[in-house]
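Worksheet: the structure to be examined is printed underneath.
Only a single protein chain was left out; the remaining protein chains are all shown in position.
Labels run A and B following the written order; every chain starts at residue 1.
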Amino acid sequence: MNIFTADFFFSIIRIATPILFATLAAVIGEKGGVSNIGLEGIMMMSALFGSLGAYWTKSWLIGLLLAMAVGLLESLVMGFFAFNLKTNIILTGTAINMIGSGGCLFLVKVITGQASTTALITKSLQIPSISIPLIRDIPYIGKIISGHSVLTYIAFLLVWLTIVLLYKTPLGLNIRSVGENPNAASSVGVSVLKIQYITIGIGGILAGMGGAFMSMYYAMGWSQDMVAGRGFIALAAQSMGGGEPVGSMLAALIFGFASALGIKISATGVDSNLVAPIPYIVTIIALVIFALNEKRKEKQRHSSAALQK
Amino acid sequence: MGEEFVIQMKGITKVYPNGTVANQDVNFDVKKGEIHALMGENGAGKSTLMKMLFGLEQPTSGEILVNGEPVNLSSPTVAISHGIGMVHQHFMLVPSLTVAENMVLGMVPKKSGMLIDYKKAVALTEEYSKKFNLPVEANARVADIPVGMKQKVEILKALVRGAKILILDEPTAVLTTQETAELFVELENLKKQGYTMIFISHKLNEIMEITDRMTILRGGRSMGIYNTKDVTPEEISRLMVGRDVVLKVEKEPAQPGEEVLRVRDLEYINEWGKKMLDKVSLSVRKGEILGIAGVEGNGQKELVDMLFGFNTPNAGSVKVSGEEILGLNQREIRERHISLVPEDRMLYGIAATASIEENLISDRTANKELNKGILFNMSEIHKMSDQLVKDYTVLCKSAGQTIGSLSGGNIQKVVVAREFSNDPVLIIADQPTRGIDVGATEFIRKKLVELSRSGIAVLLVSADLNEVMELSDSLIIMCGGRIAAYFEDTRDLSDELMGKYMLGIEQQTPEEIRRVCHE
Partner (left out) sequence: MNKKNDVSGMSRKNSIKFSVIRALAALAIALAVAFILIFVSAEGANFSEKMSASLKALREMLVSPLFRKNGTFSVKSFTDVLAQMIPIMFTGLATCIMFSANQFNLGAEGGIMLGAFVTALVAVYWHIPGPMLIVVAIVMGALATGLMMLIPAVLKAKLGVSEMVNSLMLNYVIMYMINYLMNTYLADTSKGVTQTQPFQANAIMPQLVSNGSRLSWGFVIAIIMVILCWFFMYRTRWGYGIRMTGINQPFVMYSGMNVAMIIILCQVLGGILAGMGGGIEMLGRYSVYNWIQQPQYGWTGITVAILAGNNPIYVPLAAFFMAYLTKGCTLMSTNANVPSQLISIIQAVIFLFFAAHQFLAGYRQKLVVKSAQEELAQKEAAERSGEK
């Protein structure tokens, strides 16, 4: 059986998309000194409101915007506790994740009266796919690159935009200085609090887009536990990518690859429970490899060979 | 004119959230175009007062006037808008950004609406650099430039933001004499152009040289405002500390015994590729204090890190009582009865939210006397810590009090109580009295001498000239990662001579230096 079909690579990109959104949120967050483990919960809530919004207004675009708004709102709440009330950021994120799992169920029951899913998204409300002229006609490659959802292209475009934001704009300069030396930033009148809010807010919007992708494209509607750790995997991707946008994107693609492989395997009749943990195991292994590599570099610097230079 | 006050601070009191009263009813004023010294010992409240003037802290009570107008300096931004700029002692620079990027942080020139106009930032940096004759490299990353240049960047940063009043927080602390002289020329230059400066320092000669007036703080209160030319150094020192500045420690001549610490040819290249230790060799014998003097950043920190297992050198050897200790961890090092009074006591020396008692037992939790089977022997622990608190005159309600609520001097007494009391053969004391009050300083210095005379080997690292010269039996001077000089006897050493070696103007021959190995 040939695994590496165009379909397979297509699915890697599709699967990596929501992780990529959250990964970029993590990259920008870490640059600004904000470790956001609440991305998981934010994606959950955004996924719910994205699908609800689309259903209510009969417009996928408004659904997407609502998801982004909810992501922003949640991240600002996080910011209030973490920055203003000085709650440990990890605990703040954990609380947001609690709201993301239990709170979503509460809201689903209150709003729709349904139990644990909303089968609200029909084909017409799904985030549209784009078939790219010319590129789609390239053999093999065309099938991989063309035909993805709008959000997928936006996600990869955002990698580039993230680089521009961080390294070419005043805001990026402020984010990096707040992350590296907040005292330096505040001493020249950069409001650390404001930059931190902006940092976490951008993360919330990005995670919101990831959530919308989950419930409005990846699946038809919201269901319990649908984000399934993608927010956490994004944190791992960020650290594997060395905190830089391109590296982290590649890491997100590796997870896409692992998941796609899992799906391929389970298609051959293997119990899905056996392949479902693959991305999580890959995360652990990848983090270990990354850390070993860092350690080796460290050692090299200390070797007596460095003296010869 | 000339008598017009640009800054007036009236009746300023500041109580920190942890209850420390940093300033109490302080009055302070600065005239236009003067260089005004703010003097006082460490912890006298100078930094706090200036932080309030720069909007980093808010006074608990009192009033601040800028150019005669009452102002509410709620943030640095507000202070900057009133023309106040600050050059911090710990540079407020972002290491991974370039000089130009640091210069324009918070006021970035833009192009095409959104993006950073980096060329403009460089041009601006160079323009100001020329205008005020403060040469910097606009395109270099701050992490890669020398300290003196970092300071110039800090001054330029304030100027480019339109500061007319500059607060300089111990600007010479990190500079060599040449750099200091250079800085003073630059400051005089700025004064001529109509800038006002507040100069924080506790170095008398500098104050006498460059300032017009001075305010002296002691224990958070103002001791008055004086014209520099009207007061003598002796008067100032009396106002500052209420007694003679030089603390004389009585000590008998050392009778060195066998070699305890033996360091040979230690070399270390740091992560930026800079050679921080260059063939450093020394020996410390029983019953003597070997001092290490030098301007900070000349390899002292790296040396101590190697000796206590925090870092590994690229080459060389460190033996204690004949046994190699390089590559050992801190537990193994302590098992060999080596103690360290760390330079950064808040980072390494204590666990701030734990009790004094918990801080006293950290190096001996496995001691038989303090355990009963698998449980702690609490009554023994109480007894031991109460005794140490008493012996080291730690001012506290009880040994159960949170250590973080003590003053710096008392915290340091707890640290030395622990480090001195576990039967050491070698004590490494790194800046043991930095930033603490006179009483605690005197106590710790006496204790060090006492311990050395009882047969312990002491390696004293200190940037405080007075301290190394008073305490050491013999001393070395480090400069640029190397030992620049060794003096067998500290009694007839002059400051001037020391200064020449510290700044690398002179250098002893390898043979002269090798004498520190006692071979």
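Please note the rule applied: a residue touches a chain if its C-beta (ideal position, glycine included) is under 8 Å from a C-beta of that chain, and two chains touch if they have at least 3 such contacts.
Small disclaimer: the values here were computed from a predicted structure and weren't measured.
For the options A:Leu61, A:Leu91 or A:Ile141, the residue in contact with the chain missing from this view is A:Leu91.
Touch with the chain omitted from the figure is made, among A:Leu61, A:Ile141 or A:Val288, by A:Val288.
When the whole complex is considered, the residue among B:Gly83, B:Pro256 or B:Gly349 that touches the unshown chain is B:Gly349. Mapped onto subunit B, contacts with the missing chain fall at residues 15, 17-21, 60, 308, 329-331, 333-335, 340, 342, 347-354, 358, 361-363, 365-366, 371, 374-376, 378, 402, 404-405.
For subunit A, the residues touching the chain absent from view are 37, 81, 84-88, 90-92, 94-96, 98-99, 101-103, 105-106, 109-110, 228-229, 232-233, 235-236, 239, 271, 273-274, 276-277, 280-281, 283-284, 287-288, 291-292, 295.
Please note the rule applied: only the chains that are shown with their structure count from here on.
In terms of their C-alpha centroids, the spacing between subunit A and subunit B amounts to 44 Å. Taken in their complex, subunit B has these residues touching subunit A: 54, 56, 75-77, 80, 86, 88, 90-97, 101-102, 105-108, 110, 114-116, 157, 161, 267, 269, 271, 273, 312, 314-315. Subunit A meets subunit B in the complex at residues 164, 168-170, 173-174, 176-177, 180-181, 183-191, 301-304, 306-307, 309.
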